[in-house]
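Everything on this sheet refers to the single structure shown next.
All protein chains of the complex are present and in place, except for one that has been dropped.
Then we have subunit A:
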Amino acid sequence: MSSPSLVAVVGNPNCGKSALFNALTGLRQKVANYPGATVERRTGPLLGNDHIELVDLPGTYSMTPRSPDEAVTTDVLKGTFKAERRPDAILCVVDATNLAQHLRFVIELRALGVPMVIALNMTDLAARERINIDASALAHKLGVPVVETVAVRKKGLQDLKEKTIEALQMGAPSTLYFGASVRDYQRAARKIAKDVTLSEGIGHKTTRVLDNVLLHPVAGPVILLAILFLMFQAVFSWAEAPMTWIEDGIAYLQTGVNDLLPEGWLLSFLSDGILAGVGAVIVFLPQILILFAFILVLESTGYMARAAFLMDRLMAAVGLNGRAFIPLLSSFACAIPGIMAARTIADPKDRLTTILIAPLMTCSARIPVYTVLIGAVIPNTTLFGNWVGLQGVVMFTLYLAGIIAALIVAAVLKRTVAKGKAHTFMLELPKYQTPRLAYVLTGLYERARLFLRRAGTIILSVTILLWFLASFPAAPEGAASPVSYSLVGIIGGWLEVIFAPIGFNWEISAALVPGMAAREVAISALGTVYSIGGSEEMVEAGVRAAIAANWSLPTAFSFMAWFIFAPQCLSTIAVTRRETAGWKWPLFMLGYLFALAYIASFITYQVASAIIG
């Protein structure tokens, strides 16, 4: 018993594999209500038994993979996946509300000759739909143990653990042969399902009723747009109060440090470097959490698949299909999971196109940049009575600009570098479910932790480095602009030559470089530069006020335009390199985004300058 036994958790998409995996291992794998939420394998030891290791695999409909995520599963099961040995047993998860469909895959797996246990999952939903299944009859027909479970309520887990251990000890059951074609499997599955189902059930009425509204040809798209609009309004207006608290807290600390320490480099390091820099980013935690809350709720209700249905026509117009909308919507949170979620797309060309346009969807790291800019130059007034904030509308417009640019770029790519034949759209629409508060909170907690860790590591270290470069060499006594004598000032001065035509001063030019590490850093960098520069507004009211005082309107607009396209962070480039297996496409992505950003900012700056003067 030196190396632990490996048990693979498999099943059709969206049957609750990851929820069961989490319940059995105590890990926090992402759980959502749409097919294709898991695109990677993830392993973890069984709670209370170190001799068994579970591996959660992406869902697949059959042993014939249709997309890269499904190929992971089938390769692992066949033992041909290079980074993972062949599983010693299979824990096959079956949706009790849709037995005939899910059994087809079980039957296909039975030919593999591997020990197997079946988790008849979602038995609570089945009971609610008045479906009654004879689990022991099912076990008898399939020749393997069947355990009734409710993964999200942790029901049936103990029994499942025991049966899995037994199955591992007993070895493979004799293989059952049900035929060779999909059709044979389907027939056998339906026959077995029919024999063990005691009552057929009434179907999921809520889903039918909701779909009548949410998939309505007119109301459907209107509601989708309204949800997105509400999301961006909320990011702006709901976060206002908590952001003020954090801002006040940082200002209080800065004042405290200023009172405590004597004038000198230590004070500057703490106040201008760490507090002004990292603080400028931490302020955005509430906004990022609100955005994530929206996306988590959308993912767990089952609406994502509906959004894909509603968007299919539009996506088809640019040569993609509705399925690509799910990774793109996820990219609003962060492009990295978005790019990875593209693995669910069957066609390699469609997948490549989706990866390449994912950075155009405004990720949450750009929220600080937009918020600061909007706060600095757009008046906080309301439109249409008191209902809609102007700042929220501008935010929505910036997001919309990203989406439209993404669609245009996709259309161009599909006609040039990623040319290929039109591919189809086929997607199971899952039943609606009330989002589980515990999952949303876990998701938010994970996100907050990641964000603060980023702020404490990458953003902190880049800020410290920047503070150093912005402070030395020191300026002569009484210089009007002390930072311009420092290394940052010198480098910013060089870069300004490139960026002057798009209206960026040397401070902005210098802030763009650390912005490559993480996009929020552009804001913390500006915070540090203006703080050391002795901008009174910066010390009093933060980077927003410093920008309002120092930038012209065309420059601010140009900066916003830059960040719609802004070449992505290093992590995005790294994940693109991994997903496309080479440097060709990440470099292409970097090049085209830089070119678009420059052109868009140039036009914005020149036009705005001509109008405003």
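Here is the rule we go by: contacts are C-beta pairs under 8 Å (C-beta built on N, C-alpha and C of every residue); 3 or more make two chains touch, one makes a residue touch a chain; residues count from 1.
The rule is short, and it goes like this: contacts and distances are computed from a predicted model.
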Complex member absent from the view - protein name from UniProt, among "Ferrous iron transport protein A", "ABC-type polar-amino-acid transporter", "Carboxyltransferase domain-containing protein" or "Cysteine desulfurase IscS": "Ferrous iron transport protein A"
Sole residue of A:Leu47, A:Ala71 or A:Ala100 that reaches the chain not shown, by the stated touch rule: A:Ala100
Identified contact with the non-displayed chain, of A:Arg183, A:Arg415 or A:Arg453: A:Arg183
Residue among A:Phe232, A:Phe294, A:Phe309 or A:Tyr530 touching the omitted chain: A:Phe309
Of A:Phe425, A:Phe468, A:Tyr485 or A:Phe594, the residue in touch with the unshown chain: A:Phe425
Residue, one of A:Asp56, A:Glu148 or A:Asp211, that touches the chain absent here: A:Asp211
Those residues of subunit A which, in the complete complex, touch the missing chain: 61-62, 64, 66, 97-98, 100-101, 104, 180-184, 186, 190, 201, 203, 207-208, 211-212, 215-218, 220-221, 305, 308-310, 312-314, 316, 322, 424-429
